[in-house]
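Every protein chain of the complex appears in place save one, which is left out.
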Amino acid sequence: MRALMMLSAAAVVGGLLILIVVITVQGAGALSWAMVTQLPSGGYYLGKEGGLLNAIVGSLLLAGGATLLAGVLALPVALYLQRDYGGDTRRANLVRMSLDLLWGVPSIVYGAFGFTIMLYLGMRASLLGGILALTLVVLPIMARAMDEVFRLVSVSLKEASWALGATRWETMRSVVLRQALPGLLTAVLLAFGRAIGDAASVLFTAGYTDNLPQSLLDPVASLPLAVFFQLGTPFPEVQQRAYAAAFILLVLVLLVSVGGRLLASRMSRFSADR
Amino acid sequence: MSSSSAPPDMQPPQMRDGASAGPPIDADRPTGGRLRLVMDRLVTGAVSAVSVAVALLTVSLVVALLVRSLPVLGLQSLAEMITGTVWHPLQGKFGFWPFIVGTLWVTVLAMLLATPACILTAIYLAEYAATGLRAVVRPMIDVLAGIPSVVYGLFGVLVIVPLVRDRLAPAAAEHLSGVPLLAPGKVSTGYCVLAAAVVLALMVTPVIISVAEEVLRGVSPGVREASLSLGATRWETVKHVSFRIAMPGLIAAVVLGFARAFGETMAVLMVAGNVAQLPGSLFDPAYPLPALIANNYGEMMSIPLYDSALMLGALILLVVVLIFNLLAELVLIWARRRSSQ
Partner (left out) sequence: MSHISVRNLTVAYNGHPALRDVSFDIPDRQVTAIIGPSGCGKTTFLRCLNRLIDVNNSVRVQGQVLIDGEDIFAPRADVMSLRRKMGLLSQKPQVLPMSIFDNVTYGPRLHGVRKRAQLEQIVERCLRMASLWDEVSGRLRAPAAELSVGQQQRLCLARGLAVQPEALLCDEPTASLDPISAQSIEQLFMELKNDYTVVLVTHILRQARRLADYLVFFYMGELVEHGPAQQMLSNPSDPRTRKYLEGVIS
């Protein structure tokens, strides 16, 4: 039995490692300095000059905007789920359940929903539309992660603050937020990682363009879609560039994820002992 | 008021009349206190308002997609469309059956591949692995859970599809001809149900392991030790104690993985082949529902009712995923009730 378990553990971990190695080898081989510093030029999609700067910048803008917006919304929701606010009331349980449901909604559905709303508002595919759709994708992820982080803050610590005459909000602001900061940061970076890699939601809502966006209402390119579109062309040179785009995406996600963990462990210096 | 046993450098504390050290705390000053309370109330109100708005998002998702699907629903009945096998938007024929079947094939096969390996790995990590090993593998799994689906899709294109085309399909044609479902119908391109399922299985693996391992670790060590102290082996303890206690959580983990796989778009789109037909074997291409929606967004505005039909597709996807998540939720609530009794 134990051998079987070790075998499956090895298979799972091994399979995932092979994935990283394959993408790295293929992608790094196709990568060049021009890829990350130039916009696509005229014959780019036939294999000529140019780079992916449009997609890199676009992805960062989309994911950054969505993370910011989702953070602004997720923080109050996570606070509401704590016992000092909504707590164990029926309404809080309803919110918690909705978050669980939203967490499982496929991103293509968020894309379709965003598209519907944009049609209704008369908006075109744009940076703003993409940010809104991506916000929906990462909001439940972030809120749930933050809820868990807040839950780790002990009631006794909050009581210590209340006992000094602080209100709930003052306690939240000065004690709980500070205690939870490393965890919150991890939650934010987790969401950023998810946002930058999501393709299905931006497919309808953000569009794709070879230019950098000049305003929130311009369409914008993204790395996942760059992978998808370039892989779909019949030219091997362009397909190579899809590998490079995937590699850039992978590196960004891994950087954010690993960096977030390291940063969080470093920041916990001021946290009171649990 | 003087402290008899105070150390020499200690000033006597002065309470009410302290001019020198008495800080002017004026907590009874009404405005300051009231302002703080008002602020507290405001924040509480804002926090609950935002939360309720977010909770209502679930409803608005369903409503918005429903409204957009009404045009096509007004022409054909839902049952007719779900069971219809002909997809011909130009003729106004929207039969979803091949796509629903394609989704089910790919997802169910992926779960069959992933679940045993994931549960075994989770048990190994939670109960057997040395702390050092877990300390390395656990964060790695979490990092892997964040890898974008296009990357999994690309891996499928680069590795899994050629593997299926050049090795598995010829082998199956040689040894399994005549076996239903397993024998390739014609020469396989590699872009097929099996390839999509393998990619999906790989993709949901970190998610399932992560949740399942957490659930298993949540089993209190006391119960485990009680079993061990009665002379049970480690595996017997896992089988009879940990596994039983953790069962609802494990089910929830698998359902979460299922929902994730069911709605996954890009990775599947890249490797499933996307032919609108009922797949006859694992080596036939399939056209899952999310792939259909993603593939046709460009032209859907140019053909009447096409967009409405695709939004209906999204709605079907949403409803199925919601039902599965609700089931998982109910299992967990039921388990919590049972254990608290």
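For clarity, chains are labelled A and B in written order, and residue numbers in each chain start from 1.
As a convention for this text, a contact is a pair of C-beta atoms (placed from the backbone, for glycine too) under 8 Å apart; a residue touches a chain by one contact, two chains touch by 3 or more.
This structure is a prediction, so every number in the text was calculated from the model and none was measured.
Novice: For the full complex, can you list every visible chain touched by the one that's not shown?
Specialist: A, B
Novice: Touch as defined at the start, partner being the missing chain; which of A:98, A:179 or A:209 qualifies?
Specialist: Hidden-chain contact among the options goes to A:179.
Novice: Check each of A:160, A:185, A:216 or A:251 against the chain that is not shown and name the one that touches it.
Specialist: A:160
Novice: Footprint of the hidden chain on chain A, which residues?
Specialist: Residues of chain A in contact with the hidden chain: 83-84, 87-88, 154-157, 159-167, 170, 174-175, 178-179, 269-273.
Novice: I need the residue numbers on chain B that touch the omitted chain, in ascending order.
Specialist: Within chain B, the residues that touch the unshown chain are 1-7, 9-11, 13, 15, 21-29, 32-33, 36-37.
Here is the rule we go by: only the chains that are shown with their structure count from here on.
Novice: On a C-alpha centroid basis, what's the spacing between chain A and chain B, in Å?
Specialist: Roughly 15 Å separates the two chain centres.
Novice: If you look only at chain B, which of its residues touch chain A in the complex?
Specialist: Those in contact with chain A are residues 27, 36-37, 39-40, 43-44, 46-48, 50-52, 54-58, 61, 64-65, 67-68, 116-118, 120-121, 123-125, 128-129, 137, 139-144, 146-155, 157-159, 202, 205-206, 209, 235, 256, 259-260, 262-266, 269-270, 290, 293-294, 297, 310-311, 314, 317-318, 321-322, 324-326, 329.
Novice: Which of the residues in chain A come into contact with chain B in the complex?
Specialist: Where chain A meets chain B, its residues are 1-2, 4-6, 8-9, 11-13, 15-16, 18-19, 22-23, 26, 73, 76-77, 79-81, 85-86, 91-92, 94-95, 97-113, 115-117, 136, 139, 143, 165, 167-170, 172, 190, 193-194, 196-200, 203-204, 224, 227-228, 231, 242-243, 246, 249-250, 253-254, 257-258, 261.
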